[in-house]
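Down below is the structure, laid out as structure tokens.
The complex is shown incomplete by one protein chain, all other protein chains being positioned as in the whole.
Chains here go by letter, A and B, matching the order in which they are written, and residues are numbered from 1 within each.
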Amino acid sequence: MVTQILDPTDERVPIKRSLTPRPEALHGTVALLDISKPRGDVFLDRLEQLLHERAPGVKTRRFMKPTVAKPAPEPIKQAILEECDFVIEALAD
Amino acid sequence: MHDTVYFELQGKPSVFVATSEFIKAASHQAERLGLEEVRRVFIPHPMQDRTDAEMQNHAERFIDEILDTLMAPVA
Partner (left out) sequence: MASSNSASRDLYARLIEIAEHDDVYEFMFAQGITDGLPVVPPTRERVDRMLDAAPEHWSDPKKVIAELPPNLAPLSVEKAAINAVMAGARPDFFPTILASVEAATSGGFPLHASIATTAGLAPMMIVNGPVREQIGMNWGLNALGQGNRANSTLGRALRLMLRNIGGAKPGEIEQAIQGGGHKWTLSYAEYEDYSPWEPFHVEHGYEPDDSVVSLMPTTGGPRVCIDQTSRTARALTGSIAMAFQQILKPRGQVTPSMFVISPEHADVYRADGWSKDNIREAIMEFTALPLRERLATPMMGGGINEYLPEKYGLSEDQLDIPMSKVAHPSFIQITMAGSHAGKWTSIYQGIFGDGNPADPPPTFVPASALVRS
């Protein structure tokens, strides 16, 4: 006898998405999003200094997720979308 | 990773930095979120027992790779 079972998995095929085209150079404001893992802040502090050296005139803004456990809350997402041009998210271990 | 994909899809060039332990996990997650090529840079694991100087040194070693990865033209 043929046994039939029902598929227990998420049957959706992930939709293919594509990257945003890159401009020639950094400009405007870079969001530095701290996912709030211990030690990530030290790394980002130095990264921020170096970024200013590498790209003078480019501004940075720091954001911190309240918890590493979930995607960033809506107010942080909105602020980044409205005020920033690039995003660097760090640091997961 | 969810956040990086989110901002990328909203039109903000983005890059995600993690430690090397997460190379495989990040790859699976990126695939499941439908953006396999999401830009990411891995620094050496571990980090939580690193001193400030060691963490700053990582930033110095990887700043160029992070910026290059972020800005590399999209094929």
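In the analysis below, contacts are C-beta pairs under 8 Å (C-beta built on N, C-alpha and C of every residue); 3 or more make two chains touch, one makes a residue touch a chain.
Only a predicted model underlies this, so the values are computations on that prediction, with no experimental measurement involved.
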Sites on chain B contacted by the missing partner chain, in the whole complex: 2, 21-22, 24-25, 28-29, 32-33, 48, 52
Hidden partner interface residues of chain A, rising order: 1-12, 38, 41-42, 67-71, 93
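The rule is simple: only the chains that are shown with their structure count from here on.
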Chain A residues within the chain B interface of the complex: 14-23, 25-26, 31, 33, 35, 37-40, 42-47, 50-51, 54-55, 65, 71-72, 77, 80-81, 84-93
Residue ranges of chain B in contact with chain A within the complex: 1-19, 21-22, 31-35, 37-39, 43, 45-48, 50, 52, 55-56, 58-60, 63-64, 66-67, 70-74
